[in-house]
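Let me begin by presenting the structure, written as structure tokens, before commenting on it.
Only one protein chain is missing; all other protein chains are in place.
Each chain gets a letter, A, B, C and D, in the order it is written, and its residues are counted from 1.
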Amino acid sequence: MNWDAALPLLVLASSLLPGLVIFFLTEERVATRTTLNLAGAVLKLMLVGVMIWGVFHGAHYETRLPLLPGLDLLLRADSLSMLFVVLSSILWLVTTVYAVGYLEGSPNRSRFFGFFSLCVTATVGVALAGNLITFVLFYELLTLATYPLIVHRGTDEARRAGRTYLVYTIAGGTLLLVGTVWLYTLSGTLEFTARGFLSGLDATHHWSLVVIFVLLVAGLGVKAALIPLHGWLPQAMVAPAPVSALLHAVAVVKAGAFGIVRVVYDVYGMQFSASLGVTLPLAIVAAATIIYGSMRALFQDDLKRRLAFSTVSQVAYIVLGIAIAGPIAAVGGLVHLVHQGVMKITLFFCAGNLAETLGIHKVSEMNGVGRRMPWTMTAFTVGVFGMIGVPPLAGFISKWYLGLGALDVGQGWVIFILAGSSLLNAAYFLPILYAAWFKAPAGTWPAERSFGRRETAWALLAPPLVTAFLTLALGLLASAPFGLLQWARFITRLEYAP
Amino acid sequence: MTERGKKQLPFRLLLVALLFVLTAGLGYAVLTLPSQAPGLSNPVVANLEASGVSNPVTAVLLNFRAYDTLLELGVLLLALFGVWSLAAVPECRESPPGPVLDGLSRLLVPWLILVAGYLLWAGAHAPGGAFQAGSVLAAAGVLLLLTGWRLDTRFSGLPLRMSLVAGLGVFVVVAVVLILMGGRLLEYPPSFAGALILLIEAAATLSIGMTLAALFLGARPEAGP
Amino acid sequence: MSPAFLYALVGVGLFTLGLYALIVHAHLLRKILAINVMASGVFLVLVALAARTQGAAPDPVPHAMVITGIVVAVSATALALALMLRVRAETGRAELAEEPLE
Amino acid sequence: MTLLHWAFDAVLGFSLLWLAWQALASPDLFRAIVLFIAFGLLMALAWVRLDAPDVALAEAAIGAGLTGALLLTTLARLDKSSGRGFGRTLGHPSGGNNRDVIHPSKKETKALHKKDTGTEVHD
Partner (left out) sequence: MSDIHWPVIVILLPLAGGVACFLWPRRSVLLGLLTALGVVACVAGLGWQVVEQGAQRYAVGGWGAPLGIDLYADGLSLLMLTVTAVVGLGISVYSSGYFERARYGQDRARHFWPVWMFLWTALNALFLSADIFNLYVTLELLGLAAVVLVALAGGADAVSGAMRYLLVSLLGSLFYLLGVALLYHSFGSVDIAILAERVEPSPAVWAAMGLMIAGLLLKTALFPLHFWLPSAHASAPAPVSALLSALVVKASFYILLRLWLEIFPFANAALAQLLGLLGAAAVFWGGFQALRQTRLKMLIAYSTVAQLGYLFLAFPLASITGWTGALYMLLSHAAAKTAMFMAAGNTLYFGGHDRIADLDRAVQRMPLTMTAFALAGISIMGLPPSGGFIAKWLLLEAAIRSGQWWWGGVLILGGLLSAAWVFKVVGYAFTRSEAPHEARAVPATMEWTALLMAVLAILLGLFAPWLLALLEIGSPFNRENAG
């Protein structure tokens, strides 16, 4: 088990082992639990750093464990997986700090952090999966690890939300499983290869390949919250803020979108799926989701549900980027995978702060909150402008490339979708900013907790500021030598050989 | 015919029809069997003298298929465990035995024990053997129990259990000893196969007699460690 | 139609008779009797077919099997009777409650 | 000579079937057990006819003798636990009352309808 084979496993174990240990810690052992959590997060970040450096220089990291006769549990660090691994490890560190602050004094924290680490392990597993069966394995593990977090509070409402979540995700998982097994019986292998491994199959299978594609995308679409499979996301907002922030805005939703990228790129291959004619319907579904998500967000009074519906529409950008069979749009989609994660997590952190410090859950209660919590609201504003796509911020980059890519391939109608959704974003975000900064506060806050001189605990304040700064940095330094754009172009060059 | 029966009449008729079809099928299957089939009688006769006994049935029971008999003793003992664990009904104190029962048992019990001994000995070369002798012994035991005789509480503990388990115990011990001496499971050396079989049969007769009598009694003796 | 086959057919008849009684009668003691009759039927088939060759000594292996079977049958009956008394003591009825087919 | 054998076999076979049917279908339990013991003895006779002396001995001793004894003592206990003395069963059964279903006394019916309130302590 030399170093190249051990690294992916170590990255996985860096969150799995602390998680298992935390399960057995009693409630009072706060110090040990926090140190374990943070140590795990930092260790994972360092390992990922080493891995990125290696992959950039062409090193080949691969862990292969026999799972079934003829099928292996394969963890491989290729350029596409690094994108998602980096995103989830950075955000896990930030969210752990936030969660420690947010759950101060609440019960069952050992159980919470145990499952929290399991979730991240599953997400990293999804990212590093080298073949479809490993992907399915970690994909289902993600469902099992997130369910206890949704029903963490133990209220009946939480249990109902959990049940809806399960109905959707278990059904999705089953579709994915059936598709994978059927694909395996046809293709004989499930290993991800750069331009897909299905183009070689003879024409008689094409019809079943289309059906398999529908099965796979439907299974993944549940977690990617494509309509009509998005129902569980708004209801899952009943979970504590760190869960909504990392999992339902980043980890779980991205796993679905990342899965669709994998299937289209490394299972079917871009050209082959275009020739099968499955990419256009996918693009239409993605576009419909973008518009539908934004429309529903308009009418949500609860802040977290509005953010949830905005996530539904934002994730569909990634799918749209992939579905428009063009290299430039693909770059836009891949880049948005990271940007949307960073921006959305900022907004959820701020929503969590407002709920925790002032007891604000409704948008209507946010009048004049800017004066009371200036730092949180600045982070919120940066996030909102990023979402709308205001130039210097990250959001603008991805929308720009998506638009450019669409024109380059002659899919003009996508421009209208992008423009329309930006307008809708503005329509449901700007009133919040206006109310927060310019309206007078309505007297007392619902459940105010004073934190002395500072507006709220530092553990709750630092994370949103960090992620807001990241949004800004990603926007400004997009085309820097080691920047995200260059990385995305490197991936697409593999997929789109002339 | 209870009123419940009338309600189920159609169900019973259907059942009768089904069972009639089953009987016809099985009957036809039995009739199509080859009319002349020696089965395993030739190999048994061929190996008879190597088995240490001359009665073919005892040879099969205690040598060729001794493994079945070992398990079967296990089944008998298991039934006793079950009956004792259920301890359904405390021993019912029958009324004191009438003169007829008393006289009969006083005459018959010794005679039955003698017949059991004979059957055990005759098993080697004539119809008889462990099970038949054991059941005759059990008959003597049942007769004794009916007259209200009970085992002395001193013996109803470990000694009773030892004797109940004797048959199976001896069988297992003999098997282990034979393996240690290099043979296979229950592979008697031809020279003293007959003696070994007799030893096993004697222990088995004692245990079967005691077990069957205990099963008749149906309840665990109160005292006893 | 040598005697062997006649007794074999009687054995099959006993088997089915016992099966009918087992299904129809509710009282547990009757069910146990039915099981014993079925067992005797099977044993009759086993031994009867062993005596098919006229004149020659019958095949001893089925005889050994039947003796084993008889001892197994008696131990099963003893357990069943003890269990029936226990059911009687616990539920007050010597029959199993009508279990709706679930 | 074979005609006589054949006749004997036919009679024995038929009486076996008839006895079994009578034992299983008779309304009175005690009568059923006695018929069953007779059936056991007749079976022993059948084993002798089929040249199986060992089996005949085993059947007579265990099948008819012991199983019969077990059945009778269980029947006695069955009646005793429902309030009727041991002696009664040895005498001829009283009248033709249908002893098939033993009418549970009040105490037993209460036990029967002990609704399962879920508070039973042992599982």
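By our rule, a contact is a pair of C-beta atoms (placed from the backbone, for glycine too) under 8 Å apart; a residue touches a chain by one contact, two chains touch by 3 or more.
Worth saying up front: this structure is predicted, and the values here are computed from it rather than measured.
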Listed residues A:L45, A:A171 or A:A462, member touching the removed chain:
A:A171
Among the options A:L9, A:L137 or A:A218, the absent chain makes contact with A:L137
Positions on subunit C contacted by the hidden chain, ascending:
15, 19, 22, 28, 31, 35, 38-39, 42, 45-46, 49-50, 52, 61-62, 65, 68-69, 72, 75-76, 79-80, 83-84, 86-87, 90-91, 96-97, 99, 101-102
May I ask you to list the residues on subunit A that touch the chain which is not drawn?
65-69, 73, 107-108, 111, 133, 136-138, 140-141, 143-144, 147-148, 151, 154-156, 158-159, 162-163, 166, 170-171, 173-174, 177-178, 181-182, 184-185
Residue positions on subunit B contacting the omitted chain are 25-26, 28-30, 32-34, 37-40, 43-44, 47, 63-68, 71-72, 74-75, 77-79, 81-82, 84-86, 158, 161-162, 165, 168-169, 172, 175-176, 179, 183-188, 225
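Convention: only the chains that are shown with their structure count from here on.
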Return the chain pair with more inter-chain C-beta contacts, choosing between B-D and C-D.
C-D
Computed distance of Cα centres, subunit D from subunit C, in Å:
12
Overlap residues in subunit B, where contacts from two or more other chains coincide
57, 88-89, 129, 131, 212, 215, 218
Give me the residues of subunit A that touch two or more other chains.
none
Contacts from subunit D onto subunit B in the complex sit at residues 53-58, 61-62, 65-66, 69-70, 73-74, 76-77, 80-81, 86-87, 98, 100-101
Which residues of subunit C touch subunit D in their complex?
3-4, 6-7, 9-10, 13-14, 17-18, 21, 25-27, 29-30, 32-34, 36-37, 40, 43-44, 47-48, 50-51, 57-58, 63, 66-67, 70-71, 73-74, 77-78, 81-82, 84-85, 88-95
Quick one: in the complex, what on subunit C touches subunit B?
2, 5, 8-9, 12-13, 15-16, 19-20, 23-24, 45, 49-50, 52-53, 56-65, 67-68, 70-72, 74-76, 78-79, 81-83, 85-86, 89
